[in-house]
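One protein chain is absent from this view; the other protein chains keep their places.
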Amino acid sequence: MNKIVANAQAAIEGIEDEMTLMLGGFGLCGIPENCIAALVEKNITGLTCISNNAGVDDFGLGLLLQKRQIKKMISSYVGENDEFERQMLSGELDVDLIPQGSLAARCQAGGSGIPAFFTPAGYGTEVAHGKEVRWFNGKPHILEMALTADFAIVKAWKGDRFGNLMYKGTARNFNPLMAMAGKITIAEVEELVEPGELDPNHIHTPGIFVQRIFQGVDYEKRIEQRTVRTRS
Amino acid sequence: MNKIVANAQAAIEGIEDEMTLMLGGFGLCGIPENCIAALVEKNITGLTCISNNAGVDDFGLGLLLQKRQIKKMISSYVGENDEFERQMLSGELDVDLIPQGSLAARCQAGGSGIPAFFTPAGYGTEVAHGKEVRWFNGKPHILEMALTADFAIVKAWKGDRFGNLMYKGTARNFNPLMAMAGKITIAEVEELVEPGELDPNHIHTPGIFVQRIFQGVDYEKRIEQRTVRTRS
Amino acid sequence: MLDKNGIAKRIAKELQDGWYVNLGIGIPTLIANYIPQGISVEFQSENGILGMGPFPFEGEEDADLINAGKQTITAMKGASIFDSATSFAMIRGQHINLTVLGAMEVADNGDIANWKIPGRMVKGMGGAMDLVASAENIIVAMMHTNKRGQSKLLRQCTLPLTGTRCVKKVVTNLAVMDITPNGFKLLERAPGVSVEDIQNATEGRLIVEGDIPEMEV
Partner (left out) sequence: MLDKNGIAKRIAKELQDGWYVNLGIGIPTLIANYIPQGISVEFQSENGILGMGPFPFEGEEDADLINAGKQTITAMKGASIFDSATSFAMIRGQHINLTVLGAMEVADNGDIANWKIPGRMVKGMGGAMDLVASAENIIVAMMHTNKRGQSKLLRQCTLPLTGTRCVKKVVTNLAVMDITPNGFKLLERAPGVSVEDIQNATEGRLIVEGDIPEMEV
């Protein structure tokens, strides 16, 4: 069992124009930097990207937006960048905004063979338009559908050739959920380790969910809001 | 934040006749031995127990069955013990058998505020009787409802006074899911440690799901099927 | 009249020992600075951490440790980290004891609008819709009126809703109010603010019963 590929270029083999991708990360935290760069380089276009956010102008998914490679974003919170705003307001970019918890649950459901579930989030709002409403325990809920993707691209801290992954801190976020929901899941990791080095009890994403893995290079790990306190 | 109680007797305070309990474990692996003993001792009756299995004649939930404290079992696989069989066939014990994956997902849903979801498991079988059927992606699914309990009782390996838990090996099984779904969740652990000793990245059950915790004593950890190979 | 810190300080008095709390961006974030003595609470951030601590000391920022506002944070002893599905399981499953968020508008039936202004760039709801649809105990922290002096406490929201009939309490620069079946029930006045001031600044139904005490902050 060896899922290691040489690099991001090899990892994104098979990703084509008009495909649907999931990309892990929250803000710029835990995003697959290497694969995003490779997608930019290969200039794959017409992409539908499922990702909680859309990066900033010059980093993360913003890089794909700059080159107009994205046709549609499915996200919970966007617009930290001007190009996104311009494309959205001009109608070039299709944007589907969905509640963050529903996004997380829909990815998890997609990877779990649960095609749909009821959630209270969004009832009575425009998010509920066209969706089935049903009351449970005296409370209204709406029916949300699972999400899957042609490729899911995630970023982890450590991984092995079986595809087992461990994340660090809040860089975990959507990564394990999207890893479950890709028809093909690509994991880029900061460090490839030998099988057995990761304690089976501490593996966050079991290797079965991952088809390709590689050790990324030159991680910038940019901080979006650097907040500090002063030593007193 | 200190959720530590002295022992199993203190932990089960408030559990009353006719309540619904979830009990973690798979077979005899990862079962809350101390709390089961305390429930036997206190002779609480009329219980509805949600647990994947029902123990054996002289261990696990079998101890509660011997004293006829259980009115109804909600499980996926039972009958490893004679008393269970006798009570079930005589009609003394009500038994609701549900697919193991649906049981796991229904507990998780119950703890997650998802009141119902669609699953393919059980379609076309007696499990589907009276349940809504809907087709997704060309496949029939049935609507399953979330499960919750008055008390969830789980067993973990290590825990701290915040209620954070780590499980060991396959003793994890249903424990983290049931921990989420109890109105009150009791955790018994083999070892209580200081907050901070458990790496935040490796905590399986965040403390928010746990209301009471104590260090259990005299764990027998009985093996149901001791299978070994010989050294050649 | 209270400033933003005053609002945060007043809401902090609602905290109870052992509570799990989710604080939204803006005024709510300030509440963490005013936790009453002798009380221990844990802060959850919906991207996936429980036991969020203060900002790191300079030079100790970790790109892999941020909150839902994308700010660098620290983790307290006893913190735990989890994926976003588990995080919203905590929220949707009503394991969070208190949610505090800002709003553009609150209606006197508990409706809230805080995510979208038609015609303007829409950034998205983030976790707000999950939070308001699920939380049993929601306090809105906001200024009583908007920049044009118009009341933000309305008979009915005019902006697209974030959630319906969900807000339990509103704390503004002028007042503390519960939301009841008959509208905003005035509980406390901010220092130096009269009942009449509050009535003038409130478009929704305001219930004033008996003597309204000035709040202690």
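Every chain is named by a letter (A, B and C) in the order it is written, and numbering of its residues begins at 1.
Simple rule for what comes next: a residue touches a chain if its C-beta (ideal position, glycine included) is under 8 Å from a C-beta of that chain, and two chains touch if they have at least 3 such contacts.
Being a predicted model, the structure only gives us computed values, none of them experimental.
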For the unseen chain, which displayed partners does it touch in the full complex?
A, B
Which of these touches the unseen chain: B:Thr119, B:Thr148 or B:Asn164?
B:Thr119
Out of B:Gln69, B:Ser102, B:Thr148 or B:Thr185, point to the residue that touches the absent chain in the complete complex.
B:Ser102
List the chain A residues touching the unshown chain?
1, 108, 110-114, 160-162, 164, 180, 195-196, 200-201, 203, 206-209
Missing-chain contacts on chain B, rising order, are 26-30, 52, 75-80, 85, 88-89, 95, 97, 99-105, 107-108, 119-127, 157, 168-177, 204, 221-231
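What we mean here is this: only the chains that are shown with their structure count from here on.
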What's the contact topology between the chains, one of line, ring, star, complete, other?
complete
Between what two chains do the most C-beta pairs come into contact?
A-C
From chain C, the most remote chain by mean C-alpha position
B
What whole-Å value do you get for the distance between chain A and chain C if each is reduced to the mean of its CA atoms?
28
Residues of chain A engaged with two or more neighbouring chains
105, 119-120, 168-169, 172
Where does chain C touch two or more other chains at once, residue-wise?
49, 75, 81-82, 85, 88, 91-92, 134
